[in-house]
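This part shows chain A:
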Amino acid sequence: MKKLFKTALAATLSLALAISLAACTSGGRTEQPASPAASSTDSSNAAPDTSINANGFAADATIGVSLPWLGTQNWQEASDMFKNQLETAGFKAIIQAADNKVPQQQSQIESMIENGAKVIVVGPIDGSQLGTVLEKAKDAGIAVIGYDRLLENTTGVDGVVQFGSIETGRLQGQALLDGLAKVKGAGPYNIELFGGGPADPNAPNFFKGAMEILQPKIDDGALTVVSGQTDFTQCATLDWDNAKAQSRMDSILSGFYSDKEIHGVLSPNDGIARAIITASENAGQQIPVVSGLDAENESVEWVWSGRQYSTVAKPTDVLVAKTIEIIKSLQGGNGMPATDVKANNGKIDVNIYELPPVVVTKDNAKEIFANDPARMELLK
Partner candidate 1 sequence: MRAIKKVLGGDLKQYAMIVVLCSLIIIFNIASGGKMVTPSNFQNLLSGNAYVLILAIGMLMVIVVGHIDLAVGSVAGFVGMIVAISARDFNLPWGAAVLIGLAAGVIIGAWQGFFLAKLGIPGFITTLGGMMIFRGAVIWISKSISVPAPPELKFFGAGYLPEWGPAWTGLNNSTLLLGIIAFAAFIWMEGNGSRRKAKLTGQRGEVWPSAIKIMLIGAVIGYATYLFGSGRPGTSFPVPGLILVILIIVYHTITERTPFGRHIYAVGGNKGAAALSGVNVKKVYFLTMLNMSLLAALAGIMFIGRSTAAGPSDGTSWEMDAISAVFIGGAAVSGGIGTVRATMIGGLVMAVLNNGLMLLGVGADRTQVIKGLVLLAAVAFDVYNKTQGKSSIISRLFQKKETAAETK
Partner candidate 2 sequence: MEADYILQMRNITKTFNGIKALDDVCLDVKRGDIHSICGENGAGKSTLMKVLSGVYPHGSYEGKIIYQGKEAVFKDIKESENAGIVIIHQELTMIPELSVTENIFMGNEVVKNCLIDWEAQRHRVTELLVSMGLNVSPDTQIKHLGVGQQQLVEIAKALSKNVKLLILDEPTSALNEEDSANLLRLIKGLKERGITGIMISHKLNEIAAISDAVTVIRDGRVIETYPVVAGQVDEDRIIRSMVGRSIENRYPEHVSNPKEVMFEVQNWRVEDPRIPGRLICKDVSFNVRAGEVVGFAGLMGAGRTELMRSLFGKNYGIYQSGAISIKGEKVKLNSVEAAIRAGLAYVSEDRKNLGLNLLDSIAKTTVSANLRAVLRNGLIDPALEYKVAEEYRKALGTKAASVDAGVSTLSGGNQQKVVLAKWLFPEPDVLILDEPTRGIDVGAKFEIYSLIHKFADQGKAVLLVSSELPELLGMSDRIYALFEGAITGMLSRGEYTQELLMRLMTSTSKAEGGEKK
């Protein structure tokens, strides 16, 4: 008993130690002892972007990237690309993901500040819950770039790089309409609507954009939302959780479509799209026309095989490239690049760098992924 215990104890401890050591060596250890406190000036009320980094910073400075989690393909890709491209550009990169926990992300950003990062790129879990730490970053003279999602409710943000979320929504709505006309013959059509995670500020915008296209058709009777659930809060999918979307689809199908056919579903992303398609198949329905977003591998295959009608590619490489372009501009002392688009985040107007998304259907998939060998593999 005693011996067993000792062995077990030793084993656990050494495992912990081993992982810590592995972690130490693989983690980005920097030799910069300069504490941010030392370099900062008393700048509690300084304007957000003009004074920061006016003279740029060292070409091998530390850049922090805080991502919400690595649970979906686009975030994993972003993590890899940031690491490669930042290091190629000569920066020291700290890339961390927060396991979808807000307090974890808060602490991560704080540790990046401690590590002397000059720029912190934040893909927030909840864009409105990082106020304090981002202001701390601002006070330490660090530029904060929002990645993919708006950073709300804080003055500590210098710009946000994202795909135009309303535009993305419009594209999804249009793709749904086109698909219905192409696949399901003449209308009127029965459709259902799904929204994304309500904590993500993009999700209502996707929905809003899509409804700009769909609402007129609903009003004139070309489209019928059989369940009657057309409000964003009714359609939203908490945490973008596919399982929740699937169970909502299951209950809609059993509740409203026992004697009807479903023709189309607006889906805010690919995971939810696949959940919807699976639910429809399980319910014995013909596969409806379903929109998507993110061009995940699985969905690209499904689009290619015709199960999912469309997806919208928000090529992560473009988003990462734009972010790195901004970082380089800051490094050179040129400040944040100019942009026309501003959005109010509840506290200040934030520079928005919008990128155009692209609709992918079976017809144009080969052209769009021509430069993406990994996805071209899927189109066989």
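Quick note on selection: all candidates are chains of the complex that A comes from, given by their letters.
Simple rule for what comes next: contacts are C-beta pairs under 8 Å (C-beta built on N, C-alpha and C of every residue); 3 or more make two chains touch, one makes a residue touch a chain; residues count from 1.
Note that the structure is predicted; figures quoted are calculated from it, not measured.
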item: From 1 or 2, the one in contact with chain A within this complex; value: 1
item: Residue ranges of chain A touching candidate 1 (in the complex, touch as defined); value: 1-2, 5-6, 8-9, 12-13, 15-16, 19-20, 22-24, 27-33, 35-37, 40, 42, 44, 69-70, 94-104, 106-108, 110-111, 113-115, 126-132, 139, 152-154, 197-199, 233, 236, 238-239, 346
